[in-house]
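Some chains omitted; the rest stay in position.
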Amino acid sequence: MKKLRNHPQLNQQENSPKAVNNETDLCSLTDLEFKRETAKILKELREDMNSNADSVRKELENIRRSQEKPENSFAAIQMELKAVKTRMNNAEEQISHVEYRMMEITQMGQQTENQMKKHESNKRDLWDNMKWANLCIIGIPEGEEKDNGIENIFEEINAGNFPNLKDTDFKIQESHRAPNKLNPNRPTLKHIIIKIAKVNNKERILNAARQKQNVTCKGTPIRLSAAFSTETLQARREWQALKGKNIQPRILYPARISFKTKGEIKIFSNKQKLKEYSNTKPILKEILKGLL
Amino acid sequence: MKKLRNHPQLNQQENSPKAVNNETDLCSLTDLEFKRETAKILKELREDMNSNADSVRKELENIRRSQEKPENSFAAIQMELKAVKTRMNNAEEQISHVEYRMMEITQMGQQTENQMKKHESNKRDLWDNMKWANLCIIGIPEGEEKDNGIENIFEEINAGNFPNLKDTDFKIQESHRAPNKLNPNRPTLKHIIIKIAKVNNKERILNAARQKQNVTCKGTPIRLSAAFSTETLQARREWQALKGKNIQPRILYPARISFKTKGEIKIFSNKQKLKEYSNTKPILKEILKGLL
C-alpha cells in the first residue's frame, strides 16, 4: 500500500496546482513559446497516462495473482474437509456398530449373571443335599478322637444323653473333623461331622437334643446340629438375629423362617420376601426395624 | 459498483463526443482563443487524469483491504481444520482400541459361555449321580404318609406287587415328598422320593415294576420310576415323543435313546446327534419328520 501511495504518476495531486497554473499562463506566452510549452505538456500528459496505465496494469495483475491463491487454498481446504467428512462417516458407522455390539454383550452379560445366580443357588442345593444326612457335633476337644475314634465318641454321646435311642443302630457312613470354612482364621474348634446312613435317624437325634437342651460329653457341654452348605449356614445365622423379637420365629429346613402373626403361620425363604411382606404390616415392620 | 459507475471522471464516455467535437473545432478558433481553449483542455485532461488515478488508487486500496480478510479467514479455517483432524486421529485411535477390546471381550464371553455349558452339563451329572439311588413313587395321595410313614407305604407296595423281592432288605437312606420343581403351579401330587441304600436294589424294583406293568397301592394304580435331574427328566420327556413311531426306541440311563435300524443298534445321547445321523438316512428322516 505504501508503495502505491508514493507512486509518482498515481499521486500527483500535490503537483497539479503548479501544472494547472502552467496551463493557465499559456495564453501569455509567445506563439513559439506556446507551441513548445503545449508540446511539452502534451508529452508529459501522454507519459503520465502511460505510466499510470502501466502502474494500474501491474497492480491489477498483482491482485489477480493474489486472487488465484485463495482459489487454490479453497480447493485444498475443500478436499481436506471432504476427507475429514469421509473419515467422520466411517467413524460414526464404527461407533454405531460398537454400540450395537456393546448392547449385545451387555445382554449376554446379564444372561451370564442370571445363570451365575442359578448356579450359586444350585450349588447351595447340591451341598445341602449332600450334607442332608450329616450331623454336626460342636465342642469336642480336638485330638480326643485320636484315642477313642469318632464313632466311639458318638456312641458315648448317645448313651449319655439320649437313653431313649439306645436301641437304635445308627449306621455311620463317614466321620471327620471339618475345617471351619466360613472363617479359617477364627480360633474355634473344628467340628466333628458324622454322616448317618439314615437321614431319619439324624433327625431323631437332633429332636432328642432339642428336647434335652443341655447335651454333654464327658461333662463338657457340647452342641449337636444339622450340617448345611456354607450359604445356607450364613442364611440361618442371619435369621438368628430375629430370635429375641416377640414373634417367636422358628427356622425351618434348610433356611426358611416361620412365625405366627394374627393367628396365621407365615413362612419366608429369604429376607427380601419377609421385607416385602412386612412393608404392608406396620406392626410387624416396627418389630423387625433395623433387622432386615 | 453503483458509486463507481456514477463517478464523473471514470464515466465520461457519454461526454466524450462533445469533448472530441470541441477539440476538432479548435482549428477554426483565433490564435488567442485556441491558446485559451487548449490551456483549458490541457488543464481538464490533467485534472481528470489525476482524479482517475485517485479513484483507481482508492478502489485498489479497497480491494487490497478486502483481500486481507480471506487471508485471515483462511488461516483460521486451516487451524480449525487441523484441530478437527487431530481430534479425528484421536477418535479413530480410540475406536480402534475399543474394537480390539470388544473382540477380546467377545472371545472371553464365548469362553464364559462354553464354561457355562460345561457347568450346566456338570450340574446335570451331579444331580443325576446324587439321585442315582433314588426311587420315585408317583400317585400316593398326599397325607397318607402322615399315618403310616413313607417306609411302611414302601414295604406295603413291595409286598403287594413284587412277591419275588419279599426276602430283600431294602435299606432306605432317606424318604420325602418332592416338590414338583418343573412346574410348581401344576396341581399334581408331589412324588414320594425314596433313597435306597443299594443302587442295585433300586434297579431290581424298577425291573420288577416294568414286568408287572400295573403296580398298585391299596387298589390305586401308582407308578415307580427312577429319579433324575430336572434336565435329564426334560430330555427323557422329549424322547417320549418318539415312542409311538415304528422304530421301537428304548430310553437308556440317563437320557439316551436306542433303537434298531437295519439290524444295528444305534444309541444317541441327544436330539442333535440323532438329527445329524438321520439326515443321511432318508427312511429314518421320514419317520422322525417333525419330531426333532
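A and B label the chains in the order they appear, each numbered from 1.
Simple rule for what comes next: a residue touches a chain if its C-beta (ideal position, glycine included) is under 8 Å from a C-beta of that chain, and two chains touch if they have at least 3 such contacts.
Owing to the predicted nature of the structure, the values given are computational and were not obtained by experimental measurement.
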Given 2 placed copies of the single sequence, give me the total number of copies for the whole complex.
3
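Criterion: only the chains that are shown with their structure count from here on.
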Give, as an integer number of Å, the spacing between the C-alpha centres of chain B and chain A.
20
Chain B residues touching chain A - in the complex, by the definition given at the top:
31-32, 35-36, 38-40, 42-43, 45-47, 49-50, 52-54, 56-57, 60-61, 63-64, 67, 70-71, 74, 77-78, 81, 84-85, 88, 91-92, 95, 98-99, 102, 105-106, 109, 112-113, 116, 119-120, 123, 126-127, 130, 171-175, 195, 197
Once bound in the complex, which stretches of chain A touch chain B?
1, 4-5, 9-13, 16, 19-20, 23-24, 26-27, 29, 31, 34, 38, 41-42, 45, 48-49, 52, 56, 59-60, 63, 66-67, 70, 73, 77, 80-81, 84, 87-88, 91, 94-95, 98, 101-102, 105, 108-109, 112, 115, 119, 122, 126, 129-130, 132-133, 197-200
